[in-house]
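Some chains omitted; the rest stay in position.
Letters A and B mark the chains in the order given here, with residues in each chain numbered from 1 onward.
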Amino acid sequence: MSEFKHWLSEIKWLNRDLTGKDFLLTRERSTAEIKQILCTAQALRHLHKKNIAAKCFSSGLAVSQFRDKSTRTRFSFSSAANLLGLTVQDLDEGKSQISHGETVRETANMISFLTEIIGIRDDLYLGVGHNYMKEVAAALDEGYKEGVLNQRPGIINLQSDLDHPTQSLSDLLHIENRFGSLENLQGKKIAMTWAYSPTYGKPLSVPQGIIALLTRFGMNVALAFPPGYDLVPGIVARAGQDAAGSGGGFTRVDSMAEAFSGADIVYPKSWAPYKIMEERTVLLKKNDPGGLQKLEQECLAQNANFKDWECDSEKMALTRNGSALYMHCLPADISGVSCKEGEVTAEVFEKYRLETYKEAGYKPFIIAALMLNNRFENPGRALETLYKRKTPRM
Amino acid sequence: MSEFKHWLSEIKWLNRDLTGKDFLLTRERSTAEIKQILCTAQALRHLHKKNIAAKCFSSGLAVSQFRDKSTRTRFSFSSAANLLGLTVQDLDEGKSQISHGETVRETANMISFLTEIIGIRDDLYLGVGHNYMKEVAAALDEGYKEGVLNQRPGIINLQSDLDHPTQSLSDLLHIENRFGSLENLQGKKIAMTWAYSPTYGKPLSVPQGIIALLTRFGMNVALAFPPGYDLVPGIVARAGQDAAGSGGGFTRVDSMAEAFSGADIVYPKSWAPYKIMEERTVLLKKNDPGGLQKLEQECLAQNANFKDWECDSEKMALTRNGSALYMHCLPADISGVSCKEGEVTAEVFEKYRLETYKEAGYKPFIIAALMLNNRFENPGRALETLYKRKTPRM
């Protein structure tokens, strides 16, 4: 029980008011605000373990809009909504009248009359996803201001072209618990590196989210990728500044081995070449299927030049005491398991498999924490009420 | 608070028992019954604004069956169910065994064992949708009478070939609030007119729903459409009779301009040519895709003769003081925005855009009111209990 009280007192001490603040990019939120989200997630996780109900809503919708496939984020969003008492309604563009010429502005209002939270995944095209979320946000601002909506639903980014905050926050919570505290992360080295994959068009949001967030918590972030696999320049520049500010570090290296050297944590994960992702958006807007197919071939050929960017035992041996924590947002491309050649050998993955499952297990609580902080001015008081009430969840 | 008490006392005074009565056509319900629905919607809307929980069910399903695309009605139905404590289960004909040869009668029972409400949209074919709903209703009657079902779920028409009551009731609530009261609508002129659209096969249910409902509330309804765009004859004939009975009026005019002249409200909205919709049903039953494609071309060509049926500033200037209220069920075909040439100019639409959003915002409460009245003998008492309990919604 003292564990819950610890998180509660942290939240009360941080005392941030996040109500009505959309969560699109971690960099838009202060370190204190991010800590409050983490503490709220810890507290909710504790309530769940102790079979204490965390229902704060008697009714209300949590709308999800997935413009890309998803298992874990879809289930995490559902789980989080359900935990707090919200009901998920999926906005399926195929079944809706969006194809009949609705504007984003109109749809945003139409789905929001009794909605508390809107979660959006839109990560397929560089320059599109984040802008789409901002367009939805502006529409909701107008609708609320003009009396169309009784309440202004909060938006949670479930992955955009720029960031993947529910992933990076889950990852941060995982390493906080693994290393004992956020303070213990100071000076720890994490290798965020590209890895080979035989697939096409993986988003840049995970590596961008990781370098943007962890440099702010004093970590020593080494980013590695082959020529042509750059991330969005502004995010990289900002990571360097943030590292300087937090007493951490940020370096750009040219090989997986160099990044792994002495690392406490490794995060080898494929993503698409930046230039190709940019070109892809142009071709999509031109509606040029032939061009897109050609681009896919080009991209796969480019990937194939870097098959040695695979996380194997040899490279793991270069890490601190040969025993860095391996991380992945899942699903990983595991050589010989889910593909012929991939991001990680079966041997390394199997060793850390259950750790990656635990890493994923934080996501429902992170999303619930984002929901709770978006709707309750005083999340500490809301949590305390639940804790004192002690209604058994079943 | 006095606002809530006003609606409550109206409901108690009207004192209609609507339990078990399907809501398929507004014309099957008395004026007092319709007023009670409107008052219930107002009361529920008030509770929502004041953050008072409106949960009346601890469990129970609200089944939705959409045989046509939908955003706003789908979300309105979900929102309404959620507000009252029901859980939506969508009957997706692709995923079900309907394609394996189930009869309507059988499916109706199979989805109803723990179901309170069934909402159906079936508006694509003239002579089909309303009959389908009646077939479902008969199956439920039999299932309940014969002991298959513990309860007889209520049916709510979410748009048929004949009527669109959740739309027309939302529209009526919008203008009631806009003009101050239902009484104030007496003698007000509304122009329900066809408008040009480059799309094919829009249902006739909205104009039919509007002329059928508003003529009963003392309004002066002017219906305008080009040659060949007639509505279902029986509905038009009945609208004339109802107007006479309510002290309103009903006229058939030949141009948008004539209909707009001196109007307090305009509702310019496209629909498909009646004869073509009839032919379409025949071709569909014959399963003649070639014939259907030819018919679509014919229909679009016919539409193109009437591109001047566009709601523009010039025509709006003909209305009372040049400032009639513009209405639309959304999404509208806005010239230069969602299509090249459409129902309304961007200028006019933009001026009334937020008004149309507000108009749409009544729908969740109308549907919730229909649900509540279908299940509770004494909806006034149910609402009063909620109001006195004052459980915060969040």
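Note that in this section contacts are C-beta pairs under 8 Å (C-beta built on N, C-alpha and C of every residue); 3 or more make two chains touch, one makes a residue touch a chain.
Note that the structure is a prediction, hence the values are computed from the model and not measured.
For this homomeric complex the structure file specifies 3 copies in total, of which 2 are displayed in place.
Keep in mind that, in the parts below, only the chains that are shown with their structure count from here on.
Each chain gets a centre from the mean of its Cα atoms; for chain A and chain B, those two points are 41 Å apart. By the touch rule above, chain A contacts chain B in their complex via residues 56-61, 63, 87, 89, 91, 95-103, 106-107, 109-111, 113-116, 142-143, 146-150, 375-376.
For chain B in complex with chain A, the touching residues are 48-49, 53-55, 66, 69-72, 74-76, 78-79, 82-85, 87-88, 199, 330-331, 333, 337-339, 354, 357-358, 360-361, 363-364, 391-394.
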